[in-house]
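I have placed the structure first, in the form of structure tokens, so that the comments after it can refer back to it.
Here the complex is missing one protein chain, while the rest keep their positions.
For subunit A:
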């Protein structure tokens, strides 16, 4: 069994008999930071949830480090919406809960991240602004020491200062061999930290490319390339 990263092979997924994703095949090597792009409703979140085995009933193979069954779940840190927690819980309480729930949760890293993000552990979840809440989600996600991190829209609705903090944290706290996939509409802000882009359109994978290669070969920014590719595809 191949174990050099994350491999998706012929992934198909239907919801109420309607195809959502068709024939997604891609290989992501260790150490890559990948932006997952596509219009609203194209299936970015669905794909992330398939990868971490939250969406069942897909066809195809998800191979993470050679693990293809549901055991791969334990190697994936997926950003939590925190909806299961009471508004009254303090951030420290939630961290305690995470520490109990995940054996790979690194308490020290979580505390350093809290300081880095300028979050107060005594604060209550319900009192956080949108930006702080997102910073806290990132704190919890990155505090696990694992192979694969999945972030769903970490920058949407977040003020620019929190955005800067979140972006720096992505390179500061993730191990050099881990894979990070970020589903996002904020490509512009992420241009210089990503390795690859993965573009979904009309239920399929339109492109998977190394971003520096795009700049060398096409002389385009990733955003320009993305726009061009999308429009060209429409014309065909």
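In this text, a contact is a pair of C-beta atoms (placed from the backbone, for glycine too) under 8 Å apart; a residue touches a chain by one contact, two chains touch by 3 or more; residues count from 1.
Convention: contacts and distances are computed from a predicted model.
**Student:** There's a gap in the complex where one chain should be. From "Alpha-D-ribose 1-methylphosphonate 5-phosphate C-P lyase", "HTH gntR-type domain-containing protein", "ABC-2 type transport system permease protein" or "Monovalent cation/H+ antiporter subunit A", what does UniProt name that chain?
**Tutor:** UniProt lists the chain that is not shown as "HTH gntR-type domain-containing protein".
**Student:** From the listed residues A:80, A:120 or A:191, report the one that touches the chain absent from this view.
**Tutor:** A:191
**Student:** For the chain not shown, which residue from A:41, A:84 or A:219 touches it across the whole complex?
**Tutor:** Result: among the candidates, A:219 touches the missing chain.
**Student:** What subunit A residues would touch the chain not displayed?
**Tutor:** With respect to the unshown chain, the touching residues of subunit A are 31, 33, 167-168, 171-172, 176, 188, 191-195, 212, 215-216, 219-224.
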